[in-house]
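Dumping the structure here so I can ask a few things about it.
One protein chain is absent from this view; the other protein chains keep their places.
Naming follows writing order (A, B and C), and every chain is counted from residue 1.
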Amino acid sequence: MINVVFFAALREQLGCAQLSLAADDVKTVDDIKRLLCEKNEQWQQTFANTSLLSAVNHDMVDGDHLVKPGDEVAFFPPVTGG
Amino acid sequence: MINVVFFAALREQLGCAQLSLAADDVKTVDDIKRLLCEKNEQWQQTFANTSLLSAVNHDMVDGDHLVKPGDEVAFFPPVTGG
Amino acid sequence: MKKHNNLAEISIQTDDFSLADEVALLEQDNLTDGAVVTFTGRVRNHNNGNAVTALTLEHYPGMTEKSLANIIKQAKERWHIGRVKVIHRIGELSIGDQIVFVGVTSKHRQDAFAANEFIMDYLKVSAPFWKKEKITNAGKISENWLAAKDSDNDKAKRWS
Partner (left out) sequence: MKKHNNLAEISIQTDDFSLADEVALLEQDNLTDGAVVTFTGRVRNHNNGNAVTALTLEHYPGMTEKSLANIIKQAKERWHIGRVKVIHRIGELSIGDQIVFVGVTSKHRQDAFAANEFIMDYLKVSAPFWKKEKITNAGKISENWLAAKDSDNDKAKRWS
C-alpha cells in the first residue's frame, strides 16, 4: 500500500487529508495523480492545477519519480510559510 | 583660529589630543599637515603615514579641502569600529 | 567551541518564542563568533491591500523538519558559520505575532548575513508551510489561503 496525503487548500478542495492506495497499478507519482483523477470530476478538476507540488517520503519530487509499497506520497500547493 | 584634533594611535604617537593654529598661513588641510610637520622630527615621521584620514567639521575630506577660521580639523588612522 | 548537544537547530512550535532567549543560546559558551544576525518575521496587518485580522499556519509534520535540516546543511556547506537556529510557529496567530525566527552566528559578519538570508529564501519556497489569512474586505470577513509569490522563487534562484 501507498499512503497518500494532501495539505492546505488542496486538502480542503478535495475534502480529504489522507487515503491509501494499492501499489499494484502505480509506478510513478504521475500514475497516482492519474488514478486519483479517475475518482470523479472534482478530483480531476482539482488536480488540473499545474502548480501543485509533490513529495515522496518527505522529499520534493517530480511527477516521474518512482514509488514503491510503503512510500508516503504527498500533494500540496506551493508553500507560503515564513 | 583653527581647532585641530587627533585620535587613537595618532593621538598616542603625537602625545597630543588637541591644539589651536592661527588660520593666517593655511588654506587647505594639507597646509595644516605641513605646518604640523615643522614642529619636529617626530611629528614629521608620524604624518608620513599615508593612510591617515582627515575630517573638517565632522566630514571626511581630502587634503586639498579648504579650511577657514573656526573650523575643526581632525586627523586619525583608518577606523576600526563595529 | 564547546559542543552544545542540547541545542536543537530546528523547532516547529505553536508557542511563541523569545528573541532574547534564542540569541542567548546562540551566544552561550561561544566566544569565537563575533557576529550574530537574526531575522524575525511577524504577522502584518495588511496583505495585498486587505486588512488581515488573523493567520493560521499549517505544515507537513516530518517533511518540514527534513526540509529545514537540508537548508541548514546547505548553508553550512556554503558559508563559514557557527550556530544556527530556525523556529517556525504553526497554528492560529494574531496581528503582530512572531511567525518565524532565523539566527546565525559566525566569525565574519558577511557569512552570517548571507547564510541567514539564504535560509529564509529557501524556507519560503521549499519548506512545507501554508498560510491561511482571515481578512476583512469592505466589511466582509473571509478566509483565504495565501498564493505563493513569484518574487519568492526569484529570490531563491539568486543563490544557485
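Heads up, the rule we're going with is that a contact is a pair of C-beta atoms (placed from the backbone, for glycine too) under 8 Å apart; a residue touches a chain by one contact, two chains touch by 3 or more.
Keep in mind the model is a prediction, meaning the values are calculated, not measured.
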Displayed chains contacting the withheld chain: B, C
Sites on chain B contacted by the missing partner chain, in the whole complex: 5, 7-9, 12, 51, 55, 58-60, 74, 76-82
Contact set of chain C toward the excluded chain (per top definition): 18-20, 23, 27, 31-46, 95-96, 107, 109-110, 112-113, 116-117, 120, 155
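Assume only the chains that are shown with their structure count from here on.
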Cα-centroid distance, chain A relative to chain C, in whole angstrom: 26
Intercentroid distance (Cα basis), chain B paired with chain A, Å: 72
Touching two or more other chains - residues of chain A: none
Residues of chain C touching at least two other chains: none
